[in-house]
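Below is one structure, written out as structure tokens; comments come after it.
With one protein chain removed, the remaining protein chains of the complex are shown where they sit.
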Amino acid sequence: MSDDKKMNPGRRNLIVLAAATGGAAGLTTAVPFALSMEPSEAAKAAGAPVEADISQLQPGQKMTVAWRGQPVWIVRRTPEMLAELPKLDDQLADPKSLRDPDTFTPPYARNENRSIKPEYLVVVGICTHLGCSPVDEFAVQPEPFDPSWQGGFYCPCHGSTYDLAGRVYRNKPAPDNLKVPKYMFLSDTRIVIGKDEKGEA
Amino acid sequence: MKKLIVISGLLLLPTLALAQEAEVRLDSAPVRNEPVQLQSGARTFVNYCLSCHGAQSMRFNRLRDLGLSEQEIQANLIFTGAKVGDTMKVAMNAKEGKQFFGVAPPDLSVIARARGADWLYTYLRTFYRDPSRPTGWNNIVFPNVGMPHVLYTLQGEQVIKQAKPIARPEAAKEEAAEEKGEHSPQKLVFEITKPGSMTPIEYDIAVADLVGFLVYMGEPAAAERHTVGYFVLFALFILSLVFFALKQQFWKDVH
Partner (left out) sequence: MSRIISGLTALQGWIDARFPFTSQWKAHASEYYAPKNFNFWYYFGALSGLVLVNQLVTGIFLTMHYKPDALLAFASVEYIMRDVPWGWLIRYMHSTGASLFFVCIYLHMFRGLLYGSYRKPRELVWILGMAIFLCLMGEAFFGYLLPWGQMSYWGAQVIINLFDALPIIGHDLSIWIRGDYVVSDATLNRFFAFHVIAIPLLLLGLVSAHILALHEVGSNNPDGIEIKKNKDPVTHLPLDGIPFHPYYTVKDSFGAMVFLLIFAIIVFFGPEMGGYFLEANNFVPADSLKTPPEISPVWYFTPYYSILRSITTDYMWIIRAAVLVMAIAIFWSVKTNWIRWGTLGIAIVLALLSWVLDPKVWGVGLMGTSTMIFFLMPWLDRSAVKSIRYKGPNYKFAITVWVIAFLILGYLGTKPVSDVRTLVGQFCTTLYFAFFFAMPWYTRADKCKPEPERVTWK
């Protein structure tokens, strides 16, 4: 074995220098490799904003648009549907959409109707529990999951329910209201989803 | 020992110099990589090439490299319903392309890496009128090509007049080369029978810019490659010095 237990300081300094510079170089080299796993330009292009033509949407109807691989629902609500919304507040978990608003409710949706124009609801149709897509239950009639059902959405996976503003009912597995994506009206008949005045999502 | 190496090497070397291929000599492409020239090339490309050819690997929004904004790209360079994040897909159906031209027009994403700038520059400038061809055009660099002279409105129509009169001693060798079927654009005289919208010099510049754009499109990351390269080389140089010092430190004991 070596018999110089006490290494001369010059040697030790060089070892430290070499280890430090070599380590820095190694880490710097690892950066491009890690970055290569970020979404590519193709993924980003596929995630670009999507336009929807709502000219054919009738009152009481829903249309679905794909954005970033997810269903986005545009529901044209009737005046009756809109009138019902405030009456449901005490059955809802978060009627004023105060929970984590930056994620779920952009500023222009922080109102009773959760939308820019009261008539049109725009939400991401993915249950905030574990990601299933709820089914439409717009008819106002007693349902097995709610004898006094006033219309909305029902998630078949674990039973969460949402009203026609996408707000989640109390005591259900889902914690949050349905997410309102960034969107804006390009005209009375065209909505772009994934983009608003502030920029792209 | 060394003499043996030299002698045996020399004895064998002359044999390698024989038999060069008879090819068309290409003009050297005067490509400039300035943003304005590349933008001009991009404009020519989308206006004249993208209807038949595609550049499927090239995304429109990558043209921000040329100093353009996404709005400028969308407004000036996209004529189909494509979005700025889409790739430059071909408008023409491949089957139809094969029907019209005999072979589907190839994708141009990496054509500059496959053919080289000089080939493309010479090709685009040596189309000439040939009534015997279905398109009415032939080409010096790519004989019997299926592509018509798309840029003829710019260059005009030209025919091959004659071989240049040669008054040099190499004449005999060159004539022999001509007989082997070697035609080089430098030896031919073209005559413009119908002028286009550009003078010959303007056309050469336009083609040079187009070729420059094709070279850029073949490898958009080239500029970044060089920039990062300087940093990396500098860093490795420093590291080499550090590790050399470290090596010397330890190896002092051994020597």
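The letters A and B name the chains in turn, as written, and every chain counts its residues from 1.
We adopt the following convention: a residue touches a chain if its C-beta (ideal position, glycine included) is under 8 Å from a C-beta of that chain, and two chains touch if they have at least 3 such contacts.
The structure displayed is predicted, hence computed values, not measured ones.
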Residue, one of B:Val36, B:Ala75 or B:Ala114, that touches the chain absent here: B:Ala114
Selected from B:Arg62, B:Arg125 or B:His149 as touching the chain missing from the view: B:Arg62
Chain B residues touching the omitted chain (full complex): 1, 4-5, 8-9, 12, 15-16, 18-19, 21, 56-59, 62, 106-107, 109-111, 113-116, 218-221, 224-226, 228-230, 232-233, 236-237, 239-240, 243-244, 246-247, 250-251, 254
Missing-partner contacts on chain A, residue numbers: 1-2, 18, 22, 32-33, 35-38, 40-42
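In this text, only the chains that are shown with their structure count from here on.
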Averaged-CA centre spacing for the pair chain B and chain A, given as whole angstrom: 47
Interface residues, chain A side, partner chain B - complex: 10-11, 14-15, 17-18, 21-22, 25, 28, 41, 44-45, 48
Residues on chain B engaged by chain A in the complex (per definition of touch): 59, 61-62, 83, 85-86, 235-236, 238-239, 242-243, 245-246, 249-250
